[in-house]
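Note that one protein chain is taken out, while the other chains of the complex remain in position.
Just so it is clear, A, B and C label the chains in written order, and each chain counts residues from 1 on its own.
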Amino acid sequence: MAGAVSGLFLLDIKGRVLIWRDYRGDVSAVQAERFFTKLIEKEVDAESHDPVVHDNGVSYMFLQHNNVYLMAASRQNCNAASILFFLHRIVDVFKHYFEELEEESLRDNFVVVYELLDEMMDFGYPQFTEAKILSEFIKTDAYRMEVNQRPPMAVTNAVSWRSEGIRYKKNEVFLDVVESVNILVNSNGQIIRSDVVGALKMRTYLSGMPECKLGLNDRVLLEAQGRTTKGKAIDLEDIKFHQCVRLARFENDRTISFVPPDGAFDLMTYRLSTQVKPLIWVEAQIERHSKSRIEILVKARSQFKERSTATNVEIEVPVQTDATNPNIRTSLGSATYAPENDALMWKIRSFPGGKEYMLRAEFHLPSVTAEEATPERKAPIRVKFEIPYFTVSGIQVRYLKIIEKSGYQALPWVRYITMAGEYELRLI
Amino acid sequence: MIQFVLLISRQGKVRLTKWYSPYTQKERTKVLRELSGVILARGPKLCNFVEWREYKVVYKRYASLYFCMCIDQDDNELEVLEIIHHFVEILDRYFGSVCELDLIFNFHKAYYILDELLIAGELQESSKKTVARLIAAQDSLVETAKEQASSISNMIAQATK
Amino acid sequence: MNPFSSGTRLRDMIRAIRACKTAAEERGVVRKECAAIRAAINENDNDYRHRNLAKLMFIHMLGYPTHFGQMECLKLIASAGFPEKRIGYLGLMLLLDERQEVLMLVTNSLKQDLNHSNQYIVGLALCAMGNICSAEMARDLAPEVERLLQFRDPNIRKKAALCSIRIIKKVPELAENFINPAAALLREKHHGVLITGVQLCTELCKASEEALEYFRMKCTEGLVKTLKDLVNSPYAPEYDIAGITDPFLHIRLLKLLRVLGQGDEDASECMNDILAQVATKTESNKNAGNAILYECVATIMSIEDNGGLRVLAINILGRFLSNRDNNIRYVALNMLMRAITVDAQAVQRHRATILECVKDLDASIRKRALELVYVLVNESNVKPLTKELIDYLEVSDQDFKGDLTAKICSLVKKFSPEKIWYIDQMLKVLSEAGNFVKDEVWHAVIVVITNSPDLHGYAVRALYRALQTSADQETLVRVAVWCIGEYGDMLVNNIGMLDVEDPITVTESDAVDIIEIALKHHTSDLTTKAMALIALLKLSSRFPSCSERIKEIVVQYKGSLVLELQQRSIELNSIIAKHQNIRSTLVERMPTLDLLEWEEKQSGSIPN
Partner (left out) sequence: MSGHDSKYFSTTKKGEIPELKEELNSQYKDKRKDAVKKVIAAMTVGKDVSSLFTDVVNCMQTENLELKKLVYLYLINYAKSQPDLAILAVNTFVKDSQDPNPLIRALAVRTMGCIRVDKITEYLCDPLQRCLKDDDPYVRKTAAICVAKLYDINAELVEDRGFLESLKDLISDNNPMVVANAVAALAEIQENSNRPIFEMTSHTLTKLLTALNECTEWGQVFILDALSRYKAADAREAENIVERVTPRLQHANCAVVLSAVKMILQQMELITSTDVVRNLCKKMAPPLVTLLSAEPEIQYVALRNINLIVQRRPTILAHEIKVFFCKYNDPIYVKMEKLEIMIKLASDRNIDQVLLEFKEYATEVDVDFVRKAVRAIGRCAIKLERAAERCITVLLELIKIKVNYVVQEAIIVIKDIFRRYPNTYESIIATLCESLDTLDEPEAKASMIWIIGEYAERIDNADELLESFLESFPEEPAHVQLQLLTATVKLFLKKPTEGPQQMIQVVLNNATVETDNPDLRDRAYIYWRLLSTDPEAAKDVVLAEKPVISDDSNLLDSSLLDELLANIATLSSVYHKPPEAFVTRVKTSSPRPED
């Protein structure tokens, strides 16, 4: 079962090695590069490759970020899930360091990149990926002088995500409860999938080593405590916690207790698979008047209570790739042709509950058709929106207690918002 | 006969393509991908010829650019190397120490020059001077036309003031 | 005002595209730009038409669809000014080719431009025609082009000459119209006209027997003189390359002479001297000189026999072959291939060097050399050459193994002095690179074995042994499975032992084991599995004691999702279970495919 990575490669968009770190000396860069270049040459679209491939005794696991491929090569039966997730973490760390991870930033910072690769992985085993802590002892050129010459305690501590000695004048916590609604409607107009994914996003600005405790209207907890749960409690499915939360404790008595990292992080995520009525419903009718003239009629209807209002609504209606001069009218909001997405983008800044609006568009197609016209790709209608002060699940933060030995008072700020996640309605 | 001419950068970007035989867009993409894969991977000391399908591709690298010409089996590979060089020298003279950027931003000029050098995939002119002269003459025709156009629009502007 | 008209300049668009970090980002920029251009086209925007077309050309070069811009080329070509026409024609040549119907619409404009008073516009039209005209256009416009072959300006004449080449290629029956004007071009002094004229004549010779005869009679001498003058011409800066005046013209002249000399003794005789002169006097320290020498050798090899010249040519190739420059070595190998029909002995002398080239680092050289070795092999040298090639098979890279095994197999089959040697060699190849061997090769191995009755036992035992070490080579497994099925009795009883063999002990159940492994192993493909089933049927008859066990194995495939396996399993099961009385009849030794007859059939000498 044991297995480790032989080498980590950062490759450019054509598959050529930018930087690589050899951990075991049993995979050569030339061989890996040759294989990988061949692999991505085969397809125009790199996304169509399985992210795990085997060739000649070596397994390659990779992902793409901007114009960079991150690839791990292994000769053993290593933990593929762990390695791929680790590659994503590397992306996060590099982004923390260089703002953006791309070919140029890697080239400009190759010394730091080498240092990080040395610290994040040893002999092919993932070691440490907390960007914030790493940056306490590995710095980019600009901050070299302030380098901490010792490993921060956090690297080996049980609390590996927070350093000691953090000080704030004003101790504050911001907690955003964000629910994303995913929905899939088939071409018969049936809702075939719907679920809600929630996240508790925290930003903490707290001194010292604070102990936090979070109380939710979790039915299991409330019932265990013998409280009445009329209507207010909710059932959360598959809760996932940030590594700072004591999982065993939660398992025991449903208490969410933790020492938070400094700054922004996702404290927990959860999922609800109960069927929800689509908050915004969209229908489209397409009329082909002639070979070169097409008309589309789109109706959008809000199906939530009138006292709520959806904001920043964006409805993306797909059109042919070579559409010419769409002429669009809407009963509310503005709509534009977005050729980069082959779509009409209908934006409505504020969409009150229980209303219906329309869009009508007409456009032409060129008389000369493309030589090898590919079959029309059937993109779905996609919708984005946000509804503030509202959650589908009815989740509530009952309390957030913060205890630190210095005894300061910290203020928690809580906000609720619902937004569209993967919101797809297939065209008829 | 030269079937097609390609200019590919070391990064695999296409800088010029000229097809003297019909290839569909799909085939073109495939040819480009196939050949740039083969040619860019070849080491510096290997010969400048690659056998490809029922043809041969003669290529030559100039710094970051690969000039490639695809020819028939019985064409003279060494001569095609000279043709490539001939083309490069004309480009160099025209742009004055040509670099890759010249070819990117003035790609149409590179095509004009190529059209004075090859037609129907055959060599048209062996004198660099003649090619330069013909291009200069046509460039100046364009300049004259532009000047005329701008003086006319000036006149109109004057008249409608 | 069109809301999509971004109005960006070409330069800015190129910058924006270059700034994109990923393909997706680039696609976005391009699509936006295309939408703006479509809008402009729709509004019939005259001012920016040429700019938009230039943008489309760039976009097209990146591989995106630009079909919607095709009509714009036509509009620009139809405008009066030179600048518009220049960009229009360029667009036409880039965005369209002969297959598009839209192209027919340009015929009229082309006709007018071919008759234009401005010679540069005539030039543009000729160039476009020469590069992309269809057969239909060629027919329509041939008279205009023919007339332009006599145009006052030489630069038009040369363009018209190349344009004629395209016309003849598209419509060969037009060739004779061009013979006379083409011949006239050969008398020109202007290098461009001369060089294109020579090429036109060469093309005409290919297209028409009449043209060939005509040029042979009327022009050979003149061409020889032209070449002589060129070779002896003083330094001409305009045409000089590495001390040689116009090597391009040299080469084209040599090529035409080759066409004229081939198959005609008088013409060949006429060019002997000048060829000798070129072969001996041309400087060979630069590429240009070598290019001429290479062409000259090709001509010498093709024209009618002249011993002295041939020696010269072979010597040049020998020098080429030992050159350090890989390009020169490559062309030497290439030319030796042609020389072999003329003087096999001379080529044989270079065998050692050629064999080294098979192992060269450079794949192009390897491939050429392998082709050459292939034709060099004969009865007397097949053994050492095969050994060399098989030894090399072990270390050669994967991409090359397919070609290499095919060639080795073919050689061994063609020249093997005795069958046992053939079988030994093929076993080596199958064990080493069985996964790269093509079907006809392993089929042939079985055909040869069945045709060698005294070697059946030897072969089946050798294969059994080979399988112990190279069970991952698919075709080896197939050949072994077949032979063990057919000759299993000889395997277990050491029948037909040769002196060279060591006896082996294989029990009947061992033999069944090895077939069962082939049947069940996860790497075995359908063909191997299917063959294993038949082998089992044969063995059930040859080894009655194993019959019950074999039935057990076979029956497992009765419900197989794989059609072929299911069908076989059902049939075999029925034979073994219910028709034992006829089983041995069914699987007695398979009739041999007559080797000689089969090979003749393959080479097509006996029509069937």
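Just so we're on the same page, contacts are C-beta pairs under 8 Å (C-beta built on N, C-alpha and C of every residue); 3 or more make two chains touch, one makes a residue touch a chain.
Quick caveat, the model's predicted, so the values are computed rather than measured.
> Write down which of C:Ile446, C:Met497 or C:Ile517 is the residue touching the left-out chain.
The single option touching the absent chain is C:Ile446.
> Touching the hidden chain in the complete assembly: which of A:Glu211, A:Asp266, A:Glu362 or A:Glu386 does that?
A:Asp266
> Consider the whole complex, including the chain that is not shown, and state which of A:Ala131, A:Ala379, A:Val397 or A:Ile417 touches that chain.
Touches the omitted chain: A:Ala379.
> Of the listed residues C:Phe178, C:Trp482 or C:Phe543, which contacts the missing chain in the full complex?
C:Trp482
> Which chain A residues touch the hidden chain?
1-4, 17-19, 22-26, 28-31, 47-52, 54, 57, 59, 61-63, 74-82, 84-88, 110-111, 114-115, 118, 122-123, 125-129, 137, 144, 147, 149-151, 155-156, 158, 160, 184, 186-188, 192-193, 195, 197, 237-243, 246-248, 250-251, 266, 269, 271, 273, 374-375, 377-380, 382, 422, 424, 426
> Tell me where the left-out chain touches chain C, residue by residue.
Chain C touches the chain not shown through residues 286-288, 439-440, 443-444, 446-447, 482, 522, 526-527, 530-531, 534, 537, 558-561, 563-564, 566-567, 570-571, 573-575, 578-579, 582, 585-587, 590-591, 593, 598, 601, 608.
By definition in this document, only the chains that are shown with their structure count from here on.
> Any chance you could check whether A-B or B-C wins on number of contacting C-beta pairs?
Output for the comparison: B-C.
> In whole angstrom, how far does the Cα centroid of chain A sit from the Cα centroid of chain C?
50
> What whole-Å value do you get for the distance between chain B and chain C if each is reduced to the mean of its CA atoms?
That pair's centroid distance is 25 Å.
> Where in chain A do residues touch at least two different other chains?
371
> Return the residues of chain C touching two or more other chains; collapse runs of consecutive numbers into ranges.
65 - these are the residues of chain C that touch more than one other chain.
> If we count contacts the way the header does, which residues on chain A are in touch with chain C in the complex?
13, 45, 66-67, 102-103, 321-325, 337, 339-342, 364, 366-371
> Using the touch definition up top, name the residues of chain B that touch chain A in the complex.
Residue list for chain B touching chain A: 11-12, 24-26, 29, 33, 37, 41.
> For chain A, which residues are in contact with chain B within the complex?
My answer: residues 14, 34, 37-38, 41, 44, 371-372.
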